[in-house]
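With one protein chain withheld, the remaining protein chains of the complex are depicted in position.
So, subunit A:
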Amino acid sequence: MGSTGKLNSSSSELDLDRPNIEDYLPSGSSIQQEPHGKLRLRDLLDISPTLSEAAGAIVDDSFTRCFKSNPPEPWNWNVYLFPLWCFGVVVRYLVLFPARVLVLTIGWIIFLSSFIPVHFLLKGHDKWRKKIERFLVEIICSFFVASWTGVVKYHGPRPSIRPKQVFVANHTSMIDFIILEQMTAFAVIMQKHPGWVGLLQSTILESVGCIWFNRSEAKDREIVAKKLRDHVQGADNNPLLIFPEGTCVNNHYTVMFKKGAFELGCTVCPVAIKYNKIFVDAFWNSRKQSFTMHLLQLMTSWAVVCDVWYLEPQTLRPGETPIEFAERVRDIISVRAGLKKVPWDGYLKYSRPSPKHRERKQQNFADSVLRRLEEK
């Protein structure tokens, strides 16, 4: 310790002008009422408030809650429910699952047998090629949704292809993208994945104009930001879909939106997605399951039921910073989908918090003590 004043930022994402965390923490746990009066020895020895906060964080904290996936309560515990449940399992695994696999296979055959020829044969006629490829991507996504018996209700006006607009949505699983894609062929910005998903990303999704990034590369940010700007300017490109949370959250909370999507100088159209947990919990806990397992879990459940709301497009208000804009849009989405907001950066899932948070607390304490020292 002993560095006076020079504070390095470990990640440029965590800016100082982010919303105040104390506004979000439950009132019981926030800093105790401002102590006043002369400074006494007691004030230095009594560290109980800070210690209580530390212990409070160990007992329960709002960040871990965002990624908690509660296993469904078992209901098959007695004589007549158990056979019913067994019957259900048999139907799901032996009837529905094979049927769904069949549907998906047919879908892939149709898709690949149309996509590959179109992609190569219509190389010269870009406009037509793009149109057909868009349509085909929408088709394969519909097949995916059918393979989970997806019941998706879309509310609001359908997205239109116009320049200078981006779509932002809350993120629960990679299937969010598929659900939105079956209605409109979006270009999406995604983390590059390994395995078969990565293969799909580099071949088919390239054709709708997707942009890739790598979370772990810091330099990546500028390159990606440039790609975003270029894409948005192009009149012919598919509308861009961004998940500003940056990570999958459990559909009860929203974490901080990254401001990248909000400083492109265009209209932001919020999209809210809410899954009905009774049928299946669609939250993809990427630390616990691979995407393949997640898909298999969906395909052996009864249905995926969700609501999608296309909300009113928003623009940056005069005098509003991109961060305030992001918060405002997050508010709109959270209210519509019935999600609670938490003030944490989703990337804290992958890295430790920067010292800045602790420094703010320290600063508050130091200011308060020094001020009281003056009061004689």
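Quick notes
Definition applied: a residue touches a chain if its C-beta (ideal position, glycine included) is under 8 Å from a C-beta of that chain, and two chains touch if they have at least 3 such contacts; residues count from 1.
Basically, contacts and distances are computed from a predicted model.
Of the names listed as "Adaptor related protein complex 2 subunit mu 1a", "BRISC and BRCA1-A complex member 2", "Large ribosomal subunit protein bL21m" or "Calcineurin subunit B", the one that matches the UniProt record for the absent chain is "Calcineurin subunit B".
Across A:Ala54, A:Ile278 or A:Met293, the single residue that touches the chain missing here is A:Ala54. Annotation: of A:Lys127, A:Arg158, A:Arg317 or A:Arg352, A:Arg352 touches the absent chain (contact as defined above). Although one chain is not shown, part of subunit A still touches it, namely residues 1-5, 7, 25, 28, 38-64, 68, 287, 344, 348, 352-353, 357-359, 361-363, 365-367, 369-370, 373.
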